[in-house]
Every structure is written in C-alpha cells, then in structure tokens.
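The other protein chains are all here in position, but one chain of the complex has been omitted.
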Amino acid sequence: MASLTNLDPATLKRRSFIYRKLAAAGAEFAEVNGGAVAMRYSAPAEDEIATARRMALADLSVLPHCGVKGRGTVEWLTAQGLAIGADSNKTYVQANGELAARLAPTEIFLLDSLQGTGQLIGKLNAAWQWAPGAPRPQQGYPTPRQDSHAWFMVTGEKSPEMFAKICGVDLRPRQCPVGTIAQTSVAKMNAIIIRADLGSTLAYHLLADMASAEYLWTCVEDAIAEYDGGIVGLAALRTLQS
Amino acid sequence: MAGMNRLPAPFGIWIDRTQRISFTFEGRQIEGFAGDNIASALLANGQTMISRSFKYHRPRSVLTMAGQDSNTLVQVGDEPNCLADKRRIEPGLKVEAQNYVGSFDDDKGRFTELVERFLPVGFYYKSFHEQKKSWRAWEPIIRAMAGLGKADLKADFHHSYYDKQYLFADVAVIGGGPAGMAAALSAADSGAEVILVDEGAEPGGSLNYARFNVDGTHGSLTCKELSVAIRTKRNIRVLSEAVCTGLFADNWLPVIQGNRLYKLRAKSVVVATGSIEQPAVFRNNDLPGIMFASAAQRLVRLYAVKPGNRAVILAANDDGYGAALEMLDAGIAVTAIVDLRVDVPMTEMAQAMRRAGVEIIAGHAIREAIAGPGKIRITGAIAAPIAGDGKLTDSGRSLECDLILMAVGYSPAAQLLHHAGTKFAYDTGSHMYRPDSLPAHVFAAGSVNQAYALDAALADGRRAGWLAARDAGHSGAAEPPAPTDLGSGGVTHPWPIFPHEKGMDFVDFDEDLKYKDLINGIADGFDNVELLKRYSTVGMGPSQGKHSAVAAVRIVARETGESLHRMSVTTQRPPYTPEKFGHMAGRVFEPERRTAMHHRHLELGAQMMPAGLWWRPAYYGPKSERDRAIREEVSAVRNNVGLIDVSTLGGLDVRGPDAAEFLNRMYTFAYAKQQIGRCRYVLMTDNAGVVTDDGVAVRFHDEHFYVTATTSGVDAVYRQMLWWNAQWRLDVDVANVTAAYAGVNIAGPKSREVLKRVCEGVDLSGQAFPYMGAAMAEVAGIPARIMRVGFVGELGYEVHVPASQGEALWDALMAAGGLESMRPFGVEAQRVLRLEKGHIIVSQDTDGLTSVWEADMAWAVAKTKPFFVGGRSAEIQAKKPLTRKLVGFTLANASDPCPEECHLVLKGEEIVGRVTSAVHSPSLNKVVGLAYVHPSDVEPGKQFDIKVDGGKRIKGLVTKYPFYDPDNKRQEM
Partner (left out) sequence: MKVMNCPLNGPRNISEFAWGGEVKTMPDPSSLDDRAWGDWLFLENNEAGVVHEWWCHVPTSFWFIAERNTVTDEILKTYPAGELFKDRVNFAPKAEKK
C-alpha cells in the first residue's frame, strides 16, 4: 500500500465518482485496488473515530467488490471455497472477512474486507471462465458490481435514525440484526443496505448506482448533519473494526 | 408581568416567567413569556381581537385555544394562515392580522355585514351559474374581500428546511390525554413499543386544565402520576406538540412536529383524540369574549391569562360548573350560570357554585350577546327562558359580562377514525355519534369512544392499550375490564340552537354561515347534509366542520324530519389540521445520474442537458456560441475525429444456453446465427406491435450477448425481459449493466488513427475489424468492449469500459487525439449527424402507436421466427392499410424555415401526420428531417404540407434517406 503523501486520485485508473468531493473535504488518499481511497481527513484521528462512533459516512467505492448471478451461482462459489447459507437477504462472512451478500437465491454480491486486498475477488475473477462444450456446467455469471455500485459505509449509533429520513425500512438494531440485507429505496434510488457492525459500533454498507454517487453522497451528508455527523476515512473504520 | 391580564403562579403551567419574549402584532410591541403562543400573549396584553371573519369581517378572537378553529389565523412574516393559538412566540416575530381593508381596528370590510341580505346562501351558484361572464368582474372584488392570509408572490421565496422521517412502532397512541396516557402505559406494560403523539406542550390533555373535582386537584395529580409512569417506560416515546393528520391504509400515520413530517407506521393504533366542544347558536355568538369553557380554562391554567373580568357561563353539563369554579379561582367574577337544563343535577360542582353564591338560571338560554363599540368586545348577555327546543320566550334578563363561556356539549374528535373507515351510530343516550364498528388494528379510547368520566377514560385507555398491544403481538397480563359507566350521558345537549330573528347567529364561524343560511339552503332543495355542505359551504372552512358539522346534521334532521340514526356527519377526510406545502415537499429527493466523465465535460465548458435522469453534454462552449459550436462539432466528426460520451446508453448482459433464443423472442430480428464478434441491430416491439426500443446486440460468446438499449428505455426493457422470462423459464440470465460501463464513441475519418495509439492487442484495420465488428481488448490499459458501430455514419468505434475507469479512458483518448485536434462533441451535434444519416430515435421518431411498418422498419423484422413479442400483432397490422408512414424529407423551397418537431403534416385540411425530427444539415447545407405522411405521399419526389409556426404552410419534399452518404461508404471505410 502506498504512503499517504498527497496521492492524486486522478493519477490512478480506477476512480471513485466522488473523489473530487473527498479531496475538497481534505481527504488523504492511499492506493487500494488500483484506485485512491480516502484514508483520513484533516481532523485528529481520535476525533474521526469519535465521529464514526456517533454518525459518519465513508466512501469505499474503489475497494474490491463484485457479483455473481444466475443459475449455479451458489454451487460454483461453494466449489471455490466460499461458505454461503440458504437464506436470501442475509450476508455470510468469509474466511478473511469478506462478505457474501445473498441478494436472491441465485445472486451474490461480494464485498471485500476493509483491508481491500482483493485476494478472494481476484481469485474468483481469474477462476470464472466459459467452460468448454455444451451443455456447460451451471456456474453463474460474473456481474460488474465493482463498477455498477458505489460503496458507502454509514456508521454510528445514530445511523438508524438518519436512515429513517431517506429510507422506509426499519433498520433499528433489533429489527435489523447484523448480516441483514435490505434491498430498498434510499432517497428515491434503488439501494442495498447491509448491517455490518464494526466492533461494537453500529454500521451499514450502502450500495447504490455508481452514476448517482454524488447525489446520494449529498443526500446522506445532509441527513447526518442533524446528528453532528461527519465524513470519515477508511482508517477510522479499520480502527473501529479491530 | 408581560401583560395586564396575566395571573400569578401556579396558573400558567406551560409558561416560563423567567424568559420574556418580545414580538410585534400589527406593528405594536407585545411582550410574552417563553411557552406562550401568539394568542395567549395577545390576550394577556389586552389585544382581544385577533382576526376578521371571512365574509362579514366581524371581529373574532379565541374560540378553542386548541388550534381547532380559524378565528386565530394570522400572518407571521411571509407565512400566511398560522394558528395563533398554536404557534409559539419567538423573539422578533412579526405578526399581522389577516383579511381586513384599511386598518385592522377600523376595517372597511366590516360593512359587508350591512349588505348581508345580498349575499345569500349559494351566492356563487346563484350569481354566476347562469352568467358566467359576470364572474370576471366580481372575482377581484370577492378575492380581495373574502380571503385569508397573503402569499407574497414577489418575495424572495426559498424552501425552508423541512424534512420527513419514518417512525416505527408496535402501538401508536394518538392523543395524550388521560385515555391516551393510560393506553400507552398499558400497551407498554404488555411489552409493546409505543409512540404517544400529543398536541400539547406536555401530555395530559384535559388533565392539564379541566376541573375533575371541586378543588381542582384531581386532574393535576392524575396527570403527574401518569406522566411519571410514562417517563420511566423505556418503550414509550412521546412526541409532544405533534399532530397526527391522518390515518391511512395499514396504519400509516402522518405526524407533523415543527418542520418535520413523520411517517409513522404502527402495527396497531389507539385513537384517543378526545372530543371537541360544540358551540351554542345564538345572536352574536361569534364575537370576542365568547369562547368554549375549555378554551378559557386552557388560558387560565396553561398560560395564566385572564380571558375576561366578568363571566356568564352557558352550561348544559357539569364541565360548565368546573369552568365557573376555575374562573372564580382566577379572580374572574361570575355573573351567573345560564343552564339549558330545567332540572340541574346537584352535583358537587353545582353545590360548590351555590356555596360561592353564583346564581344558577336553570331552563334558560342566551338569546343574544350584547356587542360593545366596534363589536370588538361584549358588554352583556340576554338570558331568556326556553319555551321549547330552540324557542325562547320573549321575556329576557340582561346579564352584565365581558366573557361568555359555552359548555353545552361535545362531539368526538373522530376524524382519524373516519379516515380509517369506522362506522358511527347516533347514541340517543349521549346525543352524540359514537364509533360503532372499528376497522382491524384500530382501537378507540376515551371520550372519542364515549368515555367521558375520568375513571371511565382511564379504564377505557387501559383496555384499548392492552388490546392494541395484543394485536401487535404482545400479550400482557389479564385483559383490563371495560369501564362500566362511561359518563357520556348528560354532557351534550341535543339542541343548543337558538336562532334569532335578526340573525348573526352563527353555525359555521369559518364561513360566516348563520342559522338562516342553512335553512335557506335546505329550502333551495339541498336537504341532504352532504349536498347542503357543498351548496352552503358549511364545514368547508379551515376547521373542516369541527364545530359546525354536528349542528348542520341536527338542523337538516329537524327540517327534513329525518332521523339522526339514519344520518351521519359529513365525511371527514384527511388532513385533520391544515398541512403546509413545506411538509409535503420535505427534502428534495430527485436522483440524478452523472457519467464517469461528467466533470471532464464541465472542465471543457460543456453545456449540460438532462436525458432522463442523466446529464449529458449538449455541446461544448458558451451558450452565446451554441450554433457555431454544434456546427464545428459536426464538421469535426465528418472531416476529422470527434469523441462523444455515450455512457448513458443502456447495457444488458444476456447470458446462458438460451441467450440467442431469448433475444429471438424479445426482438424483431434473428439472432440464432449471429456470429461471435459481430453486432446486429435490435428493435423491440410490445405485445401490441408498437415499437418500444432499439439498440445493438453484440455476440461475445456463443452464450453471451451484450445488448444496448436507449438511455431512457433500458430500465423498462430490463423489467420487461425479466417479466417475460418469469413466464418462459428459459435458461438465460439478464443483468442490467448500464451503470457499470462508461462508454465513448470515437468517430470520424481519423478515429482509427487515434484509437490505434492506445489500443493494444487488437487489429483495427478494416479487414480485421470490419463495420459491425466487435472485440474485447484493452484500451489505454483498461479492459474494454469495442464495437464498430456508428450512429453518426462515419468510421467509428464505441468503447465501453468499467465505469470507475471511464474518466481515465476519456483522459487517455483526449491525450491520444491531441495530434489530430480531436474534438469532443455533444448530443446536439450527434442529433444532427444521425439525422443526416436518417437514423431514427425511438420515442422521438416513434410514438405510443408506431408499428414497424409505419416506422419503415420492415427490414428489421425476421418473418420466419416462431415467435417474437409483438410478432402476432405485427402480422395483423401488415394486413391492414397503413394510415401514415415515416419518410425522410427536405424542403421543396430552400428558403422556407426549418420545421420543428411536432409541426403538423396536413393533407388538405386533414391532419395526417407530424414532423418528428428536422434540422438544418451543415454537411448538406439544407434542411433534412423525418415526418409521418399520408401513405399516398411516401414516394420520393412527392410533396406534402407542413404547418409551421404562425400557421404558415410549407412544402416538404419526400426524399430517400440516408440523406448523407446514401451508400454508407464512410462508416465502412
């Protein structure tokens, strides 16, 4: 991983759709997965962690994420060593902290861990190819979730109240246990919300149309203001998780 | 003391005397305390008149002190129609009265009262139904005279910060009076999560101000006890100063608190909204100083405001006596209690009244209130013996007073129950409509449910809370018993209506409707309460019949001889109280989509235009040079090389053993034999044979097609595909990958040279990569899907890459095109270029009825396929003669103006079609376009009429298209 010395996101090929906003907010970037991820902002690290515990928004869009869907998806992923349970709209944690989100019986959205090494996803991307001949074994089809979906994280105890301003699903801890997926409408956009706490801090992944990333970011920034929320970098999230 | 009418503590439980707040009313400085609302502060300072009435501009003041009437509507800054008895004062608030001519104190509009007989019931109908034209002359006068607040349309409007928030509860309790508090506690005891919605500054409802025993301690002690219990419950959330305005399907409850609209969803609801006092009808019953007994008690108890100095109580129940005791405690003299009842029960309250030496005048009513100068206060009342229902004997007694309190009965505040579809029945014992059968998951408690006695209200609350919790899946201990004696008898008088021969005996204060108006309306034939409502406007004002609906029903019943059992109050619809547009709007959630290169376009000076939810560059350069920019962009593509962002184009990955079969069914063309690495046009029709979308299908693998769709059509196409395959069960997977791919089209004679510089591992030569060829390769080190297709009719390549790397692709191509001075081009230039080539845009050149035959797309229909969506209908359409057909055209006379989209195509005087696209082509230096024309005019060389702006007719000349490069040589270079 590169150092934090004023990495310009535009020098890398993979770019978050909102890197300008992050830079304007004073982000210090690091290279992950061929893109620049905002590691921290100008505030002292402990303040950022306190913000993350209270109410925060982070952009993880360049971190590795991918999808597989279609008949045979779960069978193929299982053959690749993943552990995926039977229920849809639940997530299944993999060996190195990756999350396999079962969106439907034949659809998986895979999120790398916050380390963003891309090991598992890289392995899967390399492994999937058209089997020769016909009929071919059923193995699902890779879907370009890395690019179709912006990946934000919303953290802190005020998250459910904040979400209640932009989303109609009850995300309070008791109603939405860790690992629950809500595929719903957020600020009038289709979105996927996944409860995935960081240590003892309430946290949710928020995945939605990449092309609307700026719009959604702005909506969430507006919604968190009431709770003294702020934007935080990946470093704070990693600290909370460890 | 912040007002001459202010009482000492312990009066005023909702005000904080340590915080003084100054504001202005009609420019006059007013001082109040924190916790005051505008009305309480005004009355504390002796400003009794708060508004002028709607029609006759009569002085009005506090009626309910609960935000339930329109008497206290005021203008606050630029916000009209604020309820003065709800809106809290803030420092510097600028409050103005509404609806007056000249000055508030000397309102010229009040003289309309003198011409009252010329403003009969049904005025609008009678005056303007036959003579619609006279409305134009009258409208400005009527609007100026009969109005509420003013929306200043010239002001610098901005949407203040309003927002919405969802709330979830097992049990929602609406109303925080004794029944509501008891219900919340009981539901919480069962383990339910409870939200208690209450209009007051603190829960308690009538416990905060009403008299439940002689010394007045019972209410406050009960309130304290319940409040403490509620505060200790972690599963009760109280929303104070919040109003629930409706009860919708599946217990969906809008709750307004401040600038926020909560969208509360509850598994079950307890409606404990209490009841609303009803006025007595007598002459001058609307003037300042005449109010409900509950209003006076609220003023005294909650805000420490003396509503007057000498009161007459018009009573028909014990609550009037409680109010009288309260007035005495507050140092207000009570001249007499005028009781409608002949036999006044000697309750503890009545006995206390006797002890206090207050005269009780039984079997009497008030014939009229005596108005002081300007009618801004009253000086007395005339009490007269009741001779029969609504009739008073001629004798009468003058009683001195500046305050008349009405305590003659109630009507359940059942609006929410009405919204939910509750059936009501007239109760002969209580003379009220009571809820008869409740819908599922809705419960009623307290006086809205006829439980008037305090013990009954509490017991009813406990019972309803328990039931609601059980309904929401939380079973508590044993079911609490229902109250045995509701105490609903003897609180409401069946006929507190005493019309006066000189009128001004108001039934509806909002609309200035007098007794006679209703009688005349019924005489005019509107003898059904719903009809009478619409004809007379009774109940249609801001308070929506809260004080007039019951009286209207009683009057109609009496006049028509209909039984109250067979009638009902008029339908109550949401909202319960007026809602602001700000609450409806909330935050503005209008998603917009930006491509990966969005900011690059802005940096290049692009003018952006919306395309569905997307933003696309229209052209690059200042608006003042629009035409030149478009011309130059067109020229760059025709003669050199241009680059356009096509990321908004829809993209679908169709994969699986049945992929080709699936496309065969979804699109008109044939795909089974399409070669790998080749593109083919796709045209979609719906089941009725109407053209709905188009694009290209690229076959990257035997079982993989990458299909493009129009920007605005892709979501519907995707949804339709899934819908069809939910029925067909083909072994195919469809993924909408629109957002995942950024794309550009690099077009123009020099496009190959530019692309070659950054494209690795693929031979771009004409032989190796022909027109309609496709390949996966790397461009500038980014994995790309390259398709040699072109909407613009030049050598060109479409390059699709992962969206997150789209900006990097753009940067690399722009750098690579530097040598050739490659120019980015926008949608406007693209539209010109495609029209020069005669390519249609689905939904611009087609409409909701266009068939493949009309669109001249027969070449895109595979006729031997077993099936495609729309195929059967297309067969039928083909058998019928066409009524129009799309043709290319130029203008017969080159000097005529360029027609615009939707200019009509005429044959004689008959409309036969329209222009769908037309533009002046810079490449050909003439107008080219597409239009629907009559089937007899489709041959090249035929002329047809186009009606352009100003009604002028010009001649279109049918021309074979493509207009430019008709042999398509350039795109195949």
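A and B are the chain letters, set down in written order, and residue numbers restart from 1 in every chain.
One rule holds for everything that comes next: a residue touches a chain if its C-beta (ideal position, glycine included) is under 8 Å from a C-beta of that chain, and two chains touch if they have at least 3 such contacts.
Computed from a predicted structure; not experimentally measured.
When the whole complex is considered, the residue among B:G27, B:P866, B:P881 or B:G951 that touches the unshown chain is B:P866. Within the complete assembly, B:L722 is the residue of B:L722, B:A768, B:L849 or B:I911 that touches the hidden chain.
From the options B:N687, B:S821 or B:T883, the residue with contact to the chain not on display is B:N687. Residues 248-250, 252, 263, 265, 665, 687-688, 718-719, 722-723, 726-730, 736, 864-867, 871-873, 876, 879 are the ones on chain B that touch the missing chain. As for the chain not pictured, it touches chain A at residues 88-89, 103-104, 168-169, 182-185, 190-192.
Basically, only the chains that are shown with their structure count from here on.
Chain A and chain B have centres, each the mean of its CA atoms, that are 34 Å apart. Contacts from chain A toward chain B in the complex involve residues 10, 12-17, 20, 35, 61-62, 69-71, 130, 134-136, 140-141, 143-149, 161, 164-168, 170, 172, 175, 187-189, 209-216, 219, 222-223. Chain B meets chain A in the complex at residues 163-168, 263, 587, 589-596, 599, 613-614, 647, 653, 655-657, 701-704, 731, 733, 735, 737-741, 781-782, 802-805, 807-808, 811.
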